[in-house]
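The complex is shown incomplete by one protein chain, all other protein chains being positioned as in the whole.
Letters A and B mark the chains in the order given here, with residues in each chain numbered from 1 onward.
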Amino acid sequence: MVQQFATGAYLVLFSVSTLVLISLGLAVIFGLMRVINLAHGEFIMLGAYCCVFSVKAGMPLWAAFAVSALAIGVFGVFVERVIIRHLYGRLVDTLLATWGLSLFIVGAVTTFLGPQGQGIATDFGNISVGSLNLSVYNLILSAIALGMLAVTWVLARHTRFGLLIRGTMQNAEIASAMGVSPDRVYMVTFGFGSALAGLAGAVLVPLTGVSPTLGLAFVAKAFITVITGGQLPLIGTATASALFGTIDGILAYVYSSVVGEVGLLIVAVIVLRLLPSGITGRMRSGL
Amino acid sequence: MAQEFASDAALPPRPAWWAFVAISVIVLITLPWFVDISLQLSLSLAFVLSLLALSMSFLWGYVGILSFGQTVFYGLGGYCYALFAMNFGYTGWAMVVALALPALFGLVLGYFMIYGRISDIYLSVITLVVTLIFEKAIRSTSGPEYVVGSVRLNGQNGIPGVPGLQLPGMSEPLSIEGVFYLASMAMVVVYVGLRLLLTTPFGRILVGIRENERRMQLLGYDSRRYKLAAFVLSGAIAGLSGALYAVWGNFVAPEMFNLNQAAQVVIWVIVGGRSTLIGPIVGTGVIQSLTVWLGASGVGQVTLVLGFILMVFVLAFREGLLPTLGAAWRAIVGRSGAMRNARSGHHG
Partner (left out) sequence: MSFDRRRFVRTASGALAFVSSYGLLARAGIAQTQPIKIANILDRTGGLNPYCLKQIKATAMAVDELNAAGGLLGRKLEIIFYDSQSNNQLNSQYATQAFARDKVDVLIGGVTSSSREVMRPIVNRFRGLYVYNALYEGGVCDRRHVSTGMVPAQQIEPLVDYVVNEKGAKKAYILAADYNYGQITSKWIQKYLREMGGQDLAVEFFPLDVTNFAPVLSRIQAAKPEVVWSALVGDAHMSFYRQYESTIGKKNLMLVGTVYGAGRENVALSPAENEGVIMATSFIDTLPTAAAKDFVERFKKFSGEDDYIGEYGEYGYRGVMLWAEAVKKAGSVKPDDVIKALGGTQFNGPGGLYTIDGQTNHTVMDIHLAVGNANGGFDLLKSFKQRQPVDTQQVCDLIKNPNDNRQYEPKL
C-alpha cells in the first residue's frame, strides 16, 4: 500500500515536472510578449542536440546543461531579431511564422545531422523504495524543473530586470516613456524563454535521447499547458502543469499512457470551456 | 481577380467570374483526354484537399473563426465512409453518412465552443486539441477488440481496402477517371456555392459578424447562431473532403487527424490567400505538387522547403499568393481601374 502510494507519487511528480520543464520557456514568452512560439519544440530539440554533442566532447553533464541553455538562448535572440520582431501584435501571424520555422528547423537538422536518434547514458542508477527501483535521474529532473520555476520567479520578482520586464508587459508605452526600451526587453525575454527551452531539452536527453522529430512530441503538450494556464506565465503554467501532470500521471499508472494523454486533452477542453481565458485569465496581478 | 472580401463581395458576381467558372468546368471536363491517369490521380487528390482548405478558409475569411481542427471532420468523414461502406455495402449512402456525421459533430463541438463564448486563440486551441484527441484515440485501436460492425479499426495502420464509389446502376466502382470527375465537380460546386452564399442574407450577416460582431448583435442578430451554422457547414464540407479522400485512395488512417495534416491545411490557406476562396484552391495545388515533386526528384527534405515557404509567406506576403498577385496586377494595370471603381461608388 505504501509502495503503491510512493510509486504513484513518484510518477505524478515526474509527470508534473516534465510538463513544467517543457512549458516554462513557452509560458515566459507567451505570458510576457503575447507571442506563441510554435518552434518551441524545436528549441527543445536543439538544446538536446547541444547537450549530446557537449557530453560527447567530454564535458560533464552539468556543464553541458549550461552550454545548451546559453546556446539556445543566443539562437532565440537571433530568431527574435530576424522573424518575431516584425510580427508583434499579430498573434496568429507569429503562430504561423513560428510553425514554418519549426518545420524548417526539423528539415535542416535532418539534412545536416541525419535522422538517426542519438543519446547519452545516465550513470545515476536507481534508489530503492521497498522492493521498487526508482530512477534517480527522474528525481533529478524533477528537482531541476522546480528549480527553473523558482529561479524564474526570483528573477522576475526580486531583480531590477524582472521589474523592467513586468512593467513592459503591463504597459509598454509607459515603460518606454520612462526610458526602458521595449524592443530590448522583448529581445532578452525571448532569449530567456529560448534558453529555458534549450535547458529542458538538455535535461531530457538522458531519458529520451534526441532525434530531429523530438520536438513534435512535446510542442502540443506544452502549447496546451500554457494556453490553459492563462496569461500569467508562472502561476498559470505551474497550476496547469500540476493539474494535467496529476491526471496524466495517475491515469498512465493505472491504465496506460494513451489513457493518460487522452485524459489530459479532455480535461484541457473542459477547463477551457469553464474558464475561457485559461486558469489565470481573470487574474489581474501576479506573475 | 477581385478580392472576395472587399465590401463589394456581397454583390452578385460579375459576368467575368461566371465566364471563369464556365471555362474552368470545360477545361476540367476535357482534361482527362490529354493527361495520363497518374496525373489525373494527383490532380484528384489536390481537388479533394482543396475542399478541406476551402472549409477552413471559409470559416476563417468569412466568419473570422480560425479553426485548426478541420481535420477532425475530414477524418470523421473518411472513417464514416469507410466503416459504413464496408459494413453495409451501400457506398452512395455511405457518402451521405460521411457528410451527416461530421456535421452533427460540428454541431455539438460548435455549440460547446461558440455558445460558451470561447473566442480567438482559445477556440483555435480547442479545435487543435480535439483533432489530437481523435488521432490518439484512433491510433490506439490496433487490437482485435476494436471493431465497428465487421470492420476492424486497425489503429495506427488505418483501414485499407475501402471500396470505391459504386452507385446503383454502375457495374463497377468509379475508375481513376471517374474519381477525377467527381472530385473536380465537387470542388467546383462547393466553390460556386460558397461564393453565391455570400450574396444571400445569411452570407452577408456572416461577413458582418466578421467585421464587427458587437454591431451585428446590436442590430438584433444572434451572432452565435450564425457562427454555429457556419461551423456546421464547414464541418460538412470537410467531411465531404474526407469521404472523397477515402474514395480516392481506398484507405483511411489516423494521419488524417494529426498535427501534420492540420498544419498542412493552414499552410495551403496561408499560401493561397486567407481572404479569398480561389486562393486556398491554388495554395493546395501549389503545395501538393511541390510535395510530390520534391519527393520524386530527390531534392531533399520536404519539411525544410515547406517551412521556409510558410515563413516567407507570413513575413512577406501577408495576404497570400493570389491577393498579392492580384494587388500587383492592379498596380500594373493602373490607377484608371481604381478611379473607375471610385466613381461607381464602390469602396475597396
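Basically, contacts are C-beta pairs under 8 Å (C-beta built on N, C-alpha and C of every residue); 3 or more make two chains touch, one makes a residue touch a chain.
What you see is a predicted model; the values in this text were computed from it and never measured.
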| item | value |
| --- | --- |
| Option from A:A202, A:A252 or A:V271 whose C-beta touches the chain left out | A:A252 |
| From B:L218, B:A296 or B:I332, residue that would touch the chain that is not displayed | B:A296 |
| Of B:S57, B:T127, B:N154 or B:S234, the one touching the omitted chain in the full complex | B:N154 |
| Hidden-chain contact residue, picked from the options B:L28, B:L45 or B:L123 | B:L45 |
| Residue among A:A66, A:A217 or A:I266 touching the omitted chain | A:A217 |
| Given B:S24, B:N250 or B:T324, the one touching the chain that is not displayed | B:N250 |
| Missing-partner contacts on subunit B, residue numbers | 36-39, 41-42, 45, 136, 139-140, 142-144, 154-158, 160-161, 176, 249-251, 253, 255, 291-292, 294-296, 298, 300-303 |
| Touching residues on subunit A - with respect to the absent chain | 3, 7, 10-11, 14-15, 18, 107, 110, 115-122, 124-126, 131-138, 206-209, 211, 213, 216-217, 249, 252-253, 256-258, 260 |
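As a convention for this text, only the chains that are shown with their structure count from here on.
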| item | value |
| --- | --- |
| Between subunit A and subunit B, centroid-to-centroid distance (C-alpha), Å | 33 |
| Complex contact set, residues of subunit A against subunit B | 36, 83, 86-87, 91-93, 96-97, 99-108, 110-111, 216, 220, 223-224, 227, 258, 261-262, 265-266, 268-269, 272-273, 276-278 |
| Subunit B - residues contacting subunit A, complex | 66, 112-113, 116-122, 125-126, 128-130, 132-133, 136-137, 140, 259, 263, 266-267, 270, 300-315, 318 |
